[in-house]
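Left out: one protein chain. Kept in place: all the others.
Lettered A and B in written order, each chain numbered from 1.
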Amino acid sequence: MTIHLSIVLFLPLAAGLVGAALGARLVRWVVLAGTVLVLAYALVILVDFDAGSAGLQYVTDDEWISELGIRYELGVDGLNLFMIVLTAVAWVPCTLVACFREHERPRLFFFNVALAETAVLGAFMAQDLALFIVFFDLMLVPFYFLIGGWGQGDRVRATTKFVIYTLAGSLLMLAGAVALGVLSTPDGGQISFSLAELEQRSVSEGTQQWIVLLFALAFFVKAPLFPLHGWVPDTYRSTPIVVLALLSGVLSKVGVYGFLRIVLPVMPEGSQHWQELFIIVAVFSILYGSVLAFSQDNVRLVVAYSSIAQLGFIVLGIFALDDKGAQGAVFQMLNHGLVVVPLFLIIGVIALRANGSESVARLGGMAFRAPVLAALFLLVTFATLAMPGSANFVGELLVLFGAFEDKLVYGLVASVGVVLAGVYMIRVFQRTMHNREGPPVESRDVGGLDLAAIAPLVAVIVALGVYPHFVVERTEAATVQKIEQARAFGGEQEARAPGGQRTSLPPPGDEP
Amino acid sequence: MILPLADVPAPEIDYRELSPIMATVGGSIVVLMVGLLRSPFARRTLVPALTAVTLLAAIGLTIWIWEPGDREPIIVRALAMDTLTLGVSILFFVSGLVTIVLSLRSDAPREAGHGEYYSLLLGTITGMVVLAGAENLITLFVGLELLSIPLYVLCATELRRRTSLESGLKYLIIGSVGSATLLYGLALIYGAAGSTQFSGIETAIGERVGLSDPLLLTGIALAATGLAFKASVAPFHQWTPDVYQGAPTPITAFMAVATKAAAFAVFLRLFDSTLGLSQLQWAPALAALATATIVIGNVGAIAQRSLKRLLAWSGVAQAGYLLAGVVVASELGLRATAFYLAVYLLMNAAAFAVVVARERVSEHGDDLASLELLGRTQPWLAWPMTIAMLSLAGFPATAGFIGKFYLIDASVAGDYTWLGIVIVVGSVVSLVYYLRVVAVMWMGRYEVELPGLPRRRVKPVAGWSPEADARAQPEVAAVAIVFAAATIAFGLAPDPLFDAARDVGTALSNLR
Partner (left out) sequence: MDVVWFLVLSAFIFCIGAAGVIVRRDPLVILLCLELMLNGGNLALIAFARMHGGEAGQIFALIVMVIAACEVTIGLGMIVAMYRNRLRIDVDEMSELRG
């Protein structure tokens, strides 16, 4: 079966344009239809995907800007298959919920929602470094307007901060990418940004080191990870809830995905050089995110900081440079997206019943008259805190196994995060659903519409918990290949790694 | 005919290659004469129409004589009508056309006299072409003054407005200081090299004159200073915001684009080609200037409320980006600079058209407040402004992104990677003020309710009146829309511009 990725990619944008042209009444339905079609197409890809192969499938490869060596190259493999599916899955319920809320200037709102889906899909599909950056930056435009135009509170400041933070990272990445392209061009050769081509070419280790650092900056801001998360609180507070579900559930994955897709295979020596640093950043994010999540009053911010911790886990899995860890990371990227989207939709539902309040202290007692809502929330909560039996449990376990393999101390420290996750998620659940009813709370069960949006997502979470192998077998080949590439240079390095690393940078727990 | 004709050896002139200049000079005279006619029709309609016809003819002639490669200079080797000259000439002609359209309802031509106004415009364009094509020091100086003197007058054409006269006088004084400095530098270069001919200077350097000959280096430094005044490169930029703000806005638009393009054409020809051998001597200094310009321009723009001043400061910063293409003194740098100049025309024409349109109807003049809520009231103006701002900031899917990509590419390839990073950092800072403009248009005093919360709606404050809306200026809006559309179009399919830039790149044959 021939599958054209370009159709999937530009379908939402086309729907957005057509919808905007048709007028304020129709635009939401057109955009919704677009997202549903994308989901259908993504499921076709999922069924048709050849699980055994590590290479790219459904490749589209055309010239775009020949002068700069930028190609329009798309492809799917085990790494991005589930990211594309996640994007398609996440957009449908969020658009559905948005359709039944009133928005000022609906044409602009839904056009931006559609444009955002195209940009995110593009970033996941791109197999050309420059194309990836184009979509990576393009994502900011719709989210800038969505947060600034339809957000709450100090939204203009928040959206400006968000864009500046993210673009600061990604423009530095652009400089790094151009440098990588130019410096890796052999004498007399044609400059190329195609990832496959870049993997063949090489640049010196010193150059790789600073370029990797620029890329990491961009991805850490996007993710976000511990020292670069400054935009998170303001943005999470101001963003409309459906947009926030997308921002937190899907967008944050683009950054960590970039590590696996670009940094590890293209710049293996550079990645190995900074491995220790990145793991430390990841571990710090896990601890910092977990601790702060515990002390937040705003439900959104609890989820925000728990996301920082979760993304810390993912980065830990990637930079353990171990097959199991990376597989866990890829799996966890999917899982986290799948739990965060319903989580935010549920928060939206709760806020509707609490007169807009999202403060943990003022909520409570909803479970009495809203058993379905409580049940859904409970399932999602269990998935988030990685209850055994959930897919997240499998993912986190794989990550930790990967870390124990080589970086035992960091793995042990990271496991503390798993415990903390249980504490703060249970706290939120209890405070909102049980206890005494808070003053603004009006307890009523989830409506049919919200149920239609949330329930399928919860069903997917449960299904993955039952049968995680479905994902793992499809991602395995590609993930292992990328990790092998990153470790290919470690032949002699691995031999001297334990001793050499300990002398240069002792892990914090090793001291006594 | 009694006197026997003396045998004067007349220089041979290639009238075919001279034709664009002849067109503008002839047009200038005709327009001046027609402007003397009494009938209002002739003055108000015929004069601008004739000017436009002249410029269109000049564009046609330019395309007619367009021929890539290193062209032999014409008129005793004084003027090179090569693709570099012709390429930037097209930019002058197009920005001249934009100025005509923007001037149609402006006070300036009425107060100064239509004939004079448009004749001076054609005169300054002629000067730009001569300057860009100068192949010898005398031509360079003549071209520069032919450019500057009419422009001084044009700045002062709103005779009854104090700021306009002030800006004209200020520009005259500072411009003349720049010219005098340039002249002194040219005199020293002539003294060191013993020739006014660029080719003569080029051969003298390294043979008769040492690369670090103090006379030559002082000359180069003074010449660079003089040109820096024209190109508004820091620290010789202080006049820019004042003059830009005081001049009639159509003239500001013209100055922002065309003067800069002319100055950079000279920079490229004089430094990269003629003084190319001593690149190691001047390039670090010029790179330092570029850095200072980027920093000062971007920081200066942050505090501005007036749109014209904001665009002036942003123009300073953009001059810094452009300078990076000169510093590397390579063919790639030449192409990138030419490309960015073209892109710069597109973005600025759109932005200034919107400023002109708003300035005439809004009580706030060119203050940022004049754009408030434009996205709701006049989206056909808000979209072009948004696109122009995003493009100036370097967002993908706009021509500005490709232009910056190209410049960074050239910097890295020319061993000035750090300059590429400076460009990127400057772009990040520039987001603060570009995004502010966008935010004012779309998110201004605009309260959006949170879903579920009671609607809070603040009525937009009336900054305009029905009469003003009736005075919508279709031709100005058309300019904005056309150039914004071109910005997007060339951002998605930049190949035509790349082809032209590649042709321009062949003009100076002795580059790396």
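A few points about this structure:
Just so it is clear, contacts are C-beta pairs under 8 Å (C-beta built on N, C-alpha and C of every residue); 3 or more make two chains touch, one makes a residue touch a chain.
Bear in mind that the values here come from a model prediction, so they are computed numbers and not experimental data.
Considering the whole complex, the hidden chain is in touch with B.
Screening B:Leu159, B:Ile302, B:Ala478 or B:Leu492 against the full complex identifies B:Leu159 as the residue touching the chain left out. Between the chain not shown and the residues B:Val31, B:Leu137 or B:Leu307, the one that touches is B:Leu137. Screening B:Leu36, B:Ala180, B:Ala288 or B:Leu492 against the full complex identifies B:Ala180 as the residue touching the chain left out. Per the touch definition above, the residue from B:Gln245, B:Thr337, B:Ser391 or B:Gln473 contacting the chain not shown is B:Gln245.
Where chain B meets the omitted chain, the residues involved are 137-138, 141-142, 145, 149, 152-153, 156, 159-160, 162-163, 165-170, 172-173, 176-177, 179-181, 183-184, 186-188, 190-191, 194-197, 238-239, 241-243, 245-246.
By our rule, only the chains that are shown with their structure count from here on.
Averaging Cα coordinates per chain places chain A and chain B 43 Å apart. By the touch criterion stated above, chain B contacts chain A in their complex at residues 375-376, 390, 394-397, 401-402, 405-406, 408-409, 412-413, 417, 420-421, 423-425, 427-428, 431-432, 435-436, 438-439, 442-443, 446, 448-453, 494-495, 498, 501-502. Of all residues in chain A, those touching chain B in their complex are 65-68, 101-105, 108, 130, 133-135, 137-138, 140-141, 144-145, 148-152, 155-156, 159-160, 163-164, 167-168, 171-172, 174-175, 178-179, 181-183, 191, 240-241, 348, 351-352, 355-356.
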